[in-house]
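With one protein chain removed, the remaining protein chains of the complex are shown where they sit.
Residue numbering begins at 1 within each chain, and the chains themselves are lettered A and B in the order written.
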Amino acid sequence: MNKLNNSSGISIPENYLVTPTYVFFLVHSMQVGVGILGFERYLVEKAGFDAWISILIAGVVLHIILWTIYRLLQNGGGDIVHIHKKIFGKYVGGFLSLLFSAYFLMLAFTVIITFIEVIQVWVFPGLNLWAFAFVLICLVYYLVSGGFRVITGICLISVVIGLPIILLKYFPVEAGHTINIYPVISHSAGDILAASKQSMLSFIGLEFLLIYYPFIKNPEKSKKWAHFAVFYTTMLYLISVLVTFVYFSEEQLKQVVWGTIATWKIVEFPFIERFEYVGIAMWLYVVLPNICLGLWGATRIPKRVFHMKQKPVLIVFCLLLFLATPFVTGRPLINSINSFSGQVGFYVLLYIPVLLILKTISDKVRNRHEK
Amino acid sequence: MWNWKRKEKKPSKKQEQTAKKSDTLSDFIKALGNSEDFVHYSLSGTTHCTVSYIKTISDLETLTRHVLPVLNDISFYTLEEMQQKIPVEHILITDKLDLIQEKVMFGYILIQLNEKDKEVLLIPAVSLQSRAVSIPEVEFSVVGPKEAFVETLNTNINLIRKRMPLPQLTVKEYNVGKITNTRVAVIYVDGIVDQDNVETVTQRLKDIEYDQMIDSSFVTQMIADNSNSPFPQLLDTERPDRVVSTLVEGKIAILVDGSPHALTCPTTVVEFFGASDDYFLPWHLASVFRLIRLFAVIFSVLSTPLYVAVLTYHHEMIPADLMPTIVSSRSDIPFPPILEVIVLELAIELLREAGARLPTKIGQTIGIVGGIVIGTAAVDAGLTSNVLLIIVALGALASFTTPVYQIGNTIRLIRFPFLLGAQLWGLIGVSMCMVYFIGHLIKLQSIGRPFFEPLYPMRINDLKDAFIRMPFNKQTERPVLMRTEDPKRMNQSRVNAKRDIDE
Partner (left out) sequence: MKSRLILSLIAAAGLLTGCLPSKSVEENAIVQIAGYDKGEEKRIQGTVAIPQYGKSEKKTAASEMYLTVNADSIKDVEKEIQKHSSKPISTGKLAVTLYSKELAEAGISDIIDVLSRDARLSRNMFLGLVDGSAKKLIESGYSQDETTSKHIQGLIENNTRHNFPDTSLHKFLYAYYGHGMDPFLPVLSQQETFVELSGIAFFKQGTAVATIPDSEVFTFKMLKENFKRGMQDVPFKGGTIMMDNIGSVVDYKMTGTVDNPEFNIRIKVKAEVNEMVGVEEKATPALAGEMEEAFVKYFTDHADEMIKMFKENDVDPLGLGNFAKTRKRDFDLDKWHDNYSELSINVKIEVDITEYGIFS
């Protein structure tokens, strides 16, 4: 492995590496973000209450993509920047890598504005965006400047803190009507596949493996953890979808923007009611890995392409996010940004198999030349 | 000795500098002559020689019983003869000024045949004035050993050694502090400890550039990985039994002469919430108590911020049955919740600080007066609400459950940023603050080892003795954190050998 790293020009010192197990947390926490709070509605619009099948299909597709990613990385040695450079040469490859950087930055931005919107709608209608964005981005800067290990830690904490939130699903199930999910498959295959594509948008986050792969100790061993993470995410989404389906009627759900938050509302304990406030506050832990890892990935690529320091890039990107965030308000705009970044994410996922094919071809050509 | 150092701090600095320049024994004696407690006289009986010592730190009994009679009985012409005849161990003959200075300052008796001689005889007659070993006061436990460290290094090492008669128990001594020249001992078990850790510790100890080293807490702050952190990165304890058990786990202990505390490292944040009691009780009880303590800490940090957040922004969260209680208790209060909380928290801190500074008996009175009288009066006067008074008092109580005093102070302090967060953005502010602290803890290291350890990096093996304490037979390995050279605690196959019925 060492040799491999050296040949590609990225050898990460051992004490910055993370053990393969953490790939589970990295992949899972990057996949789950703000999407899960309200993706049910979009699925239902496409495939009604059959949308849970779409989730399973999307899950299977993701496993395949994950396999491709590993295939690509194991043969390629190093990260996406290295692979791009090898296939497309210095300039085109570098440009493509920078597109990835922009995409990662956009993901982070999408998560920030969506989370802020959730807060505005559900908790503080009069939130001062400048101040909030400032503090949030300072926090993110603090974490990202700690390096990859700290971000991995945040991913771990996010998954652990997210666990009790899953238990809250009990309340809507208790109040729900299990017959809702019947009959199985009443929609056409086209509808279900369309919903699969839609649900894919909530699944993006895998592609970050392309950039943090060199940070994994014994990366071959991390494969099963990554697959396990995708499986876990699929199950989590499946449960969330089923729970909202059980709780809402189909036509009702089509009008509910944030299905999962609405189900938190009915949680009642003798000492506390209206759990959505707690839920949204805890959701900060779930969105932070998205923002941090997104920003880390976005800043790591310029470092790799231009061989510059990461910190100034990070500061610039943080500033960009800070300046852009307060201008993006309102459901329609945020919705379109969300679906745009989802679309891009979808194409990025599609791009990976293409890249693998290109790589295989270029390797063959090169081998022939060498012979 | 302690006091003397303090008083003489400034002049001795000058002396040291001049003495180093002038560089002769007579200058040294002259310099000491300025002090009233320095005795310097010539014997002109059977033996002709000069005797010098500092009477306040030398044991006069050694002098009068063992040294003077011999000097008076036999006539000596060389120092070697004296060394053989005087019935005291470890008598030195030297002409090295550094050594002479150091030893005389420790209480050795200096004997010269002739005042101009460079070679001198040093007779150890150190008078160790110290407190007797007493019961631990800070980390009191109901069951278990009742010995605590005292201010003398030798006694402290003795307390450790007698619990672990093992040749591998290694004690390394260093002198730290440019002026106080304090003895600092690094103790570890060779063969268990990771030598990298030892190197890190000794390296950092040697690198300390400071004039004084009055207490072990100086060392904590100076060799900490991040000295700006509110979290202590070395655990300090006054219990020798606790030190021994950490040594066995592969940790390193640092003892400082003059300080009744040992520092152990590397440490983790969960270790601060474990008491030695946990190991004296059956494991399930100990686990429950640990969880209670953990809950208490969380409660102590979060209770008042949550009060502020809920009352200021999220009153929908208050159940309808609780609403009248809270609203009616707050209805008279002229302040917003945040001000009310800050006033009350500060009052509690005031009481705590006053109680800590005063002698025990008066301190108790302060507690009662403050707690009951001021509290009731404040509620009656309509300055604070009943509910908040209960919450604040419980929060203060909960913060006392931490077994290690240092972390208690941290907990006292970190709730204020949380309060700020709560006032800013309610629950979201609280969770932002929490994220900051978690990020900080993840970044933090103790002697180069992760401070947030069993949680991140997640180590299942170390989690067995973190939030809960598994039974001893389940803890078969030493903590991974220490990267110990000998990870097995026991022979696992023998422990797990199962017996059938009636066998």
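Basically, a contact is a pair of C-beta atoms (placed from the backbone, for glycine too) under 8 Å apart; a residue touches a chain by one contact, two chains touch by 3 or more.
Everything quoted here is computed from the prediction, not taken from an experiment.
> Can you list the shown chains that the omitted chain is in contact with?
A, B
> Out of B:332, B:353 or B:486, which residue would touch the omitted chain in the full complex?
Counting the whole complex, the residue in contact with the absent chain is B:332.
> Sort through A:75, A:218 or A:249 and give me the one touching the missing partner chain.
Answer from the full complex: A:249 touches the omitted chain.
> Out of B:104, B:281, B:344 or B:424, point to the residue that touches the absent chain in the complete complex.
Touches the omitted chain: B:424.
> Going by the contact rule already stated, which one of A:39, A:52, A:104 or A:122 would touch the omitted chain in the full complex?
A:122
> Which of A:131, A:189 or A:308 sits in contact with the chain that's absent?
The one listed residue touching the chain not shown is A:131.
> Touching the missing chain, which residues of subunit A?
Per the touch rule, subunit A residues meeting the hidden chain are 121-122, 124, 126-128, 130-132, 134-135, 138, 175, 177, 179-183, 185-186, 248-252, 255, 262, 265-266, 268, 273-274.
> May I ask you to list the residues on subunit B that touch the chain which is not drawn?
Those residues of subunit B that touch the unshown chain are 310-313, 315-316, 318, 320, 323-333, 336-337, 379, 386, 420, 423-425.
One rule holds in what follows: only the chains that are shown with their structure count from here on.
> Could you work out how far the Cα centre of subunit A sits from that of subunit B, in whole Å?
Each chain reduced to its C-alpha mean, subunit A and subunit B end up 46 Å apart.
> Along subunit B, where are the residues that touch subunit A in the complex?
Residues 313-314, 316-322, 424-428, 430-432, 435-436, 438-439, 442-443, 452, 455-458 of subunit B touch subunit A in their complex.
> Spell out the part of subunit A that touches subunit B in their complex, as residue ranges.
So the residues of subunit A touching subunit B come out as 18-19, 21-22, 119, 123-124, 127, 131-132, 135-136, 139, 142-143, 146, 149-150, 152-154, 156-157, 268-274, 277-278, 280-282, 284-285, 288.
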